[in-house]
Structure formats: structure tokens, C-alpha cells
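So that we are looking at the same thing, I have put the structure below in C-alpha cells.
As you look at this complex, bear in mind that one protein chain is not there, while each of the others sits in place.
Moving on, here comes subunit A:
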Amino acid sequence: MMADIHEIQQQIIDEFKALSDWTERYKHIIKQGQNLGSLDEEHKVEENLVRGCQSQVWLHTELEDGKVIFEADSDAAITKGLVALMVRFYSGQTPEDIINTDPTFIKKIGMEQHLSPTRSNGLASMVKQMKIYAMAYKTKMQKGKAKA
């Protein structure tokens, strides 16, 4: 059973609280990215590229038992680490929870500069893209129910 989205948010905040300075925090982010593994080459395609990124970010998604599964990758290590945190946060959650929950942990772990919509690393674009997928799945599920 996947943990509750709010619990995950708290876990991430607690994890970073234990780290003493920016070097440790960034090292932890880099490690998250290293642990993410790489996305299958078949999913590293143009249509999965998230726009607005200086580094490349690919986002692949599927719906399984009413939960949205996200897989992602990046060619830059810090971006990949941030992407890994987003996947950990949102993947396996219901469309409803994804739409209604913002990644407030980003600010609490001192990474808010990366979420600025004007920043060209595109973490904000990625979050937006994840929510768009969730909305699309929600609509699809409602239509499915209406038919049944």
C-alpha cells in the first residue's frame, strides 16, 4: 500500500531537516537522482520532454488501478534529484490527490528557487505537467464510470 501523499511530504521535510548545510542538502538531492534509475530508452522521446528545461527532463506516465504512475529522468544530476523527489511525492497517488496537493516541501527543504516559474530549469513545468496528466486521468475515469 502506497503511503499517503501528506505523509510522504512530511517524510521528505523530516529527511532534509536532519541535514546541516546546503552542501549536504544538495548531495542528498543528487543521491535521490542516482537512486531513481534511468527511464527506458523507449520513453525518452520528444513527446515526453518537459518544455522549459535547460537540462532535458522526460516524464512518462501510466494509470494503474486508479493510481497515476510517474517515471522520469534527466540528463542533469540536480534536476534529476529534484525530479526524483517529485516522482516519490506524486507517483502511485490518485488523480484527485495529485490535483489537490502542492509540493510545499520544496520550499521547506530550501529548494524554492528551483520551483520559480521564471526559472529555466523547468521544475515548475514538470509539476504542471504532472497535474495535467492527473486531470486527464480523472476525466477518463469519470467517463469510464458514466459508461458503466
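Following the convention adopted for this analysis, a contact is a pair of C-beta atoms (placed from the backbone, for glycine too) under 8 Å apart; a residue touches a chain by one contact, two chains touch by 3 or more; residues count from 1.
By our rule, contacts and distances are computed from a predicted model.
UniProt records the chain missing from this view under the protein name "Cysteine desulfurase", selected from "Glutamyl-tRNA(Gln) amidotransferase subunit A", "3-isopropylmalate dehydratase small subunit", "Cysteine desulfurase" or "Electron transfer flavoprotein subunit alpha". Although one chain is not drawn, the whole complex shows that of A:I30, A:I99, A:A124 or A:M141 it is A:I30 that touches it.
One of A:N35, A:Q54 or A:T139 touches the chain omitted from the figure, and that residue is A:Q54.
Considering the full assembly, A:A76 is the residue among A:L19, A:L63, A:A76 or A:A124 that touches the omitted chain.
Mapped onto subunit A, contacts with the missing chain fall at residues 22-23, 26-27, 30, 54-56, 75-79, 120-121.
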